[in-house]
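Missing here: one protein chain of the complex. Every other protein chain is in place.
For reference, chains read A and B in written order, and residue numbers begin at 1 within each chain.
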Amino acid sequence: MEHVFNNLLAEASGVTGFVFPNEYELHWELLIVVYPYLTGLVAGAFILASLERVFKVRVLLPIYRLALLTALSFMIVAPLPLLAHLGRPERAFEMFLTPHTSSAMAMFGFVYAWYLAVVLLLEIWFDYRRDIVIWSREKKGLAKILYIILTLGARDISEEAVKFDHKAGKFITIIGIPSAFLLHGYVGFIFGSIKANPWWSSVLMPIVFLFSAIVSGIALVLLVYMVTSLFRWKKLNMGCVDKLAELLLYAMIVDFSLELLDFVHRLYESEESIHILSEMISSRLFMSLIIIQITIGTAIPMLSIIMGRSGKVHAEMRRILYFIAAILVQVGIFSTRWNVVIGGQLFSKSLRGLTVYKLELLGPEGLLTAVGLLILPFVILYVLTKTLPPWMGNEEDHLLPPPPKEEAVAHSSA
Amino acid sequence: MTKIPQQLIPLVILFALIIVVFVAARQQFVPESFGELGFYRADALKEISSQEPKYVGAETCGDCHDDVYETKANSYHRGVACEACHGAGYMHVEAPDENELFAPRGRDYCPVCHGYNPSRPSGFPQILATVHNPGKPCMTCHDPHNPTLPHTPEDCNACHRSIANEKLVSHHTELPCTQCHQVPVEHRKNPRLVRAEKPTSRATCGTCHAENANSREGIPRVDMETHGERQVCWQCHYPHSPEGR
Partner (left out) sequence: MKMEIPNMLRREFLSNCVRKLPALAAMASVTASWKSVWAGGNDNYDPSEHDYAMAIDIHKCIGCGRCVEACKKENNVPMDDTHFRTWVERYVISEEGETLVDSPHGGMNGFPELKEDVKVLRTFFVPKLCNHCENPPCVQVCPVGATFVSPDGVVLVDEDYCVGCRYCIQACPYGARFLHPVKKVAEKCTFCYHRITKGMLPACVEVCPTQARIFGDKKKTSSPLRRFLRFMDITVLKPWMNTKPKVYYGGADGEVT
């Protein structure tokens, strides 16, 4: 259309074809990419922890508490990009005062509150309670006061009480798994239910979001475990690490299959939006989708893990391969969120043109804010690991009995 | 032995507290009129409708400027609102002498509507602004409140320029519009009421294109009996650009 019409604004702003005048600017920008990325990590990390607690995947024991704390730190930060993104953040509380029951976004506020309070916080509290009571007795000064508060007055650590903690924790985890599914599947639903947008509107959207969340969560816990072990000068538990990589691979296979299904389905149905969407993928999203999400973020990590699990690679090489894979997966999943959120707004609802996303550097929705919000959970995690150390160093101290000899966790660097 | 586990007590108290705070906050902070008419603040209706209008409407203009209003009401511009050209009138109604309205007196305003644009519906009077009396303000010859043209246009392209333009570069360029169309004189003054007529039979085209027609050599001929069977010629051929088939 550029060859026919005189449109200086379009030429100057990089718009191609025709977009509705109100569509020149994007509305859900970088912060709304960060937000599903953060909640995805929460859901993924929690599901990983629940694998140990409910499905008794004992080899994951070393990262169990770490996964929970990771989930909590990201959960705390998750609403911040939403708050910063609102046009009128000072009115955010209205979502709790007058939540519109037909709006997925309104209901999400309650799903989030449910998950934070009832699942995450309670689970962590029950799991740590015995240790908190012990620390409240042993520590001195400000720390002692902190731990006393954290006990919430329940200071009984008799065997019976601890058994109840264990049962309660298991019960919460069982509720927690569908809640985690709901938490991030819901974000997928918020996008997937918008009929006006053919890039978002899909039945698969909540499922794809959930599985990519699991992928990113597992990779994150793997990374955090590796990095924290490095800083603590501790040997990595290779059995645990191998298991994490294995689970990551399976999750990636499922996730990739789902995305492939979506792609094939779109091509086969070839309905009206296919032309502008193909144009968008091959022009605006080429780098972020083909190069970063698929090649760098999915293919290379999968190959990396497959190589590591081939049995012919020794431990140090495996660690390097898994580390690279985990980092690339993070990049890939972030890119996935980008492609969904930003991609959905790059094409016009007239299906006749593409616009351009102009990323700001400063300001409440700018790059610096986003980077800050991505770093903040790690800061919180650091504080949490100092307050509630998750290291399962002394097996006898922990609630669960030591694993049977066959599944003995290997400490060698074989 | 159903002793309540010690852990549950502080938890239950905490959750009860949260719920109480939530309910209290709802009582306190939800706006009063919320929910009266639907899931929204009913007061918003009043707030939105209390915005002050800026365009006053032609009738209000006519209350003072009744002569102009009456003239315009019987002219070709009867459907054009005063404020379409003069802008919003609220300030002028408030204080007429201090707030005079803008009146377009140059050459750049009228072409917004009357400058030639092929996307405008056929039959709308248009001029080529660059060649139509260049330099002269439109008002020199046209009274905006009674824009009857100084003289009735002879050319059809005054209102049917896009058709004329197409014909101009076609094989039918030498044909005047009246070759095929019956145009009553009154049509040029009252186009909507008195319509021009379109040809109704193949014979019109046959005048030049029949095998035995008395027309110039080089004009394509067809056997009028068989060509195109029972259809009229313009079912396939666009008369204003016949090579386009």
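Here is the rule we go by: a residue touches a chain if its C-beta (ideal position, glycine included) is under 8 Å from a C-beta of that chain, and two chains touch if they have at least 3 such contacts.
Keep in mind the model is a prediction, meaning the values are calculated, not measured.
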Of A:5, A:233 or A:268, the residue in touch with the unshown chain: A:5
Identified contact with the non-displayed chain, of B:73, B:103 or B:236: B:103
Residue of B:9, B:45 or B:194 touching the missing chain in the full complex: B:45
Residues belonging to subunit B that touch the chain removed from view: 31, 34, 37-41, 44-58, 60, 63-64, 66-67, 77, 79-81, 83-84, 87-88, 90, 93-94, 96, 100, 102-103, 105, 111-113, 115, 117-121, 124, 244
Where the missing chain touches subunit A, by residue: 1, 3-9, 18-25, 27-28, 85-89, 91-92, 94-95, 97-100, 102-106, 109, 190, 194-197, 344-345, 348-352
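Basically, only the chains that are shown with their structure count from here on.
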Residue numbers on subunit B that touch subunit A, as the complex places them: 5-7, 9-11, 14-15, 18, 22, 25-26, 29-30, 34, 39
Parts of subunit A lying in touch with subunit B, wherever the complex brings them together: 93, 96-98, 100, 117, 122, 126, 129, 152-156, 161, 164-165, 168
